[in-house]
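A single protein chain has been omitted; all remaining protein chains appear in their positions.
Labels run A and B following the written order; every chain starts at residue 1.
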Amino acid sequence: MSAFFELSGVTKNFGGVQAVSKMTFSMEKGELAGLMGPNGAGKTTIFNLVTGVYDPDEGSILFKGENLVPLKTYQVTARGVARTFQNLRLFQRSTVLENVMTAAQHHVPYSFVEGITHLGRWRSGENAIREKSMALLDRVGLADRAEQAAGTLPYGHQRRLEIARALALDPELLLLDEPAAGMNAEEVTSLNVLIREIHRDFGLTTLVIEHHMDLVMEICPHIICMNFGAKIAEGTPDEIQNHPEVLKAYLGEEEDE
Amino acid sequence: MRADLRSPSSIRERGDPSLATLIQQVINGLSLGSVYALIAVGYSLVYSILLFSNFAHGGFLVIGGYICYGTLRAFGTGIWMSGVLALAGAGLAAVLTERLAYRPIRERTNVTLYLLIASMGMSIVIENIFVIVAGGRFRALPPVIPTAPVNLMGLATTSAFDLLSLVSAVVFLGALQLFLSKTRWGLAIRAAAYDLRTAGLMGVNVNLLISIVFFVAGALAAVGGIFLSVRYTLYPQLGAITIKAFVAAVIGGLGSLPGAVVGSLILGLAEMLTAGFISSQMRDLVVFSLLVITLLVKPTGLFGKSVSEKV
Partner (left out) sequence: MSGYTEGIIILLCINAIAAMGVSLLTGFTGIFSLGHAAYMALGAYTTAILTVQHGIHWLPAILLGGVVAVAVAYFIGVPTLKLMGDYYAIASIGLGEAIRLILENWQSVTRGARGYPGIDPYTTLPVALAFFVVLAAFMFNLINSRFGRACKACRDDYIASSLLGFHTARIRVLSLMISAFYCGVSGALLGGFLSFIQPVMFDMLKSTELTAVVVFGGLGSMSGSILGTAVITLVTELFRPISQYRMLIYGAVLVVIMVLRPEGIMGNREFLSWVKAPFRRRA
């Protein structure tokens, strides 16, 4: 029986540059894992390959037994995969609430005709979308800023909003791309707590890309380490910390970064 | 009389007139195409740096035409002087347009939609300034550019004008090529076309570079404008012909200068061959069909680079 989420031999070249090379790892359902590696190791490319932004040159990406490779991005999302972005991709001009509602609306359908006439399931649908979104905002601590324009939020809050928006898709696999980027030590700690709570409460299989050794080592019992597009180590935080390849990759970098 | 284009031998069998027409239309097409090239290259140059379509480009063309006409009529200066004034004037107008309309937007936001809309607005403003100031009459340039018929080795006749516009285009585009490959600013422009921000970080004065690019684009458009006003007479809406240069630039690949030239020649030939062998009305339709086909089959054109966003 195959794992819940599995990459096999995934390879991606960009015009001569090998961004990802024969990447293989798997996750069980409900796991919280970390994907680590220095800048340019190919971590975000993995996310892009999984979500269908790029097509791999080789290899397969199995999710719940189905190969995601031939699917388009919106189809991958429909299968239950959600992600956040390294450089934040919020809808800046919309409000905090609208950002989440835009994602939440997928699971509360009403027809086009009901939409233009505001009859039928429109009212109940909109209420349900709104309630679900507010609940999620509450979860990440942004409920009081619901009507604010997303672009005016402080940076740390924008990152939380993206997480809330991804959660609104009711995903089964959550991909977080450097959720702690740009945060100070205190913010990272509270983010740690948030990710752990979400993982526990929603039972979500979660894969976190992070540069911050602190975050990943502390909360992820399963870590995959990459460099130059290939896997160099995989295991528990203890195993990774002492792995010679990992130390070589991060040589020169401060541990408290 | 329709020419049979199926096989060369059948043309020869039918006698010289068809071949003559073919040669004539090919030269016509190349001549027209070379004028389009002057306009398209300037437009593509701006696109390659700023990644937006300057819809006001046609305005520079018109400015060039009117300055040339105005100085010829009012001051009786020769074509050379008028030409230089027209180029300088159009170039200056281009720089001003960029300073007044585009730079403030560029500095505040990176939404190209705003630049597109502003360029559309500038295009209308320039055209209508001339409508109001110069009136909508069609004006013929004084006959300072020779248009006498020239006999080509007995195969066909063409006009000196066509040959002249071809030669001028080659000269100007050649000068541009030299500028881009042999001068420091040319190198800076090529670097900026690759990555504007990095060029700035490398110490290039980005604002000055953009002004230079606009000046060059405006000057080239002016040359095109002068030739177009001889061919079609001068009127404020002459700038509307720029849409064909846009099409040429797209066919060749937005942002690629060789592409703009190739696309322009293809377009000029297509237009003239259609006009000569099918009908004049179908000309424009053929132009837009080529556009649609290009966009459907290979939107980046023949030589264009596809700019993909980093996710």
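Throughout what follows, contacts are C-beta pairs under 8 Å (C-beta built on N, C-alpha and C of every residue); 3 or more make two chains touch, one makes a residue touch a chain.
Note that the structure is predicted; figures quoted are calculated from it, not measured.
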Completion exercise
Answer key for A:Met101, A:Leu153 or A:Leu204 versus the chain not shown reads A:Met101
Completion exercise
Filtering A:Arg83, A:His157 or A:His199 for touch with the omitted chain leaves A:Arg83
Exercise for the section: Tell me which residue among A:Ala3, A:Met134, A:Ala181 or A:Ala230 touches the hidden chain in the full complex. Expected result: A:Met134
Handout entry: Touching residues on subunit A - with respect to the absent chain
Key = 51, 53, 72-74, 77-78, 82-83, 85, 89-94, 98, 101-103, 105-106, 108, 110, 112, 115-118, 122-123, 125-127, 129-130, 134, 143, 146, 165, 169
Fill in the blank from the handout: subunit B residues touching the chain left out here are 47, 52-53, 100-101, 104-105, 108-109, 111-118, 120-125, 127-129, 131-132, 240, 243, 246-247, 250, 254, 281, 284-285, 287-289, 291-292, 295-296, 299, 309, 311
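In this section, only the chains that are shown with their structure count from here on.
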Problem - subunit A partner contacts - residues on subunit B that touch it in the complex - result: 310-311
Practice task
Spell out the residues on subunit A that touch subunit B in their complex, using ranges where they run on.
Solution key: 44, 48, 53, 85, 87
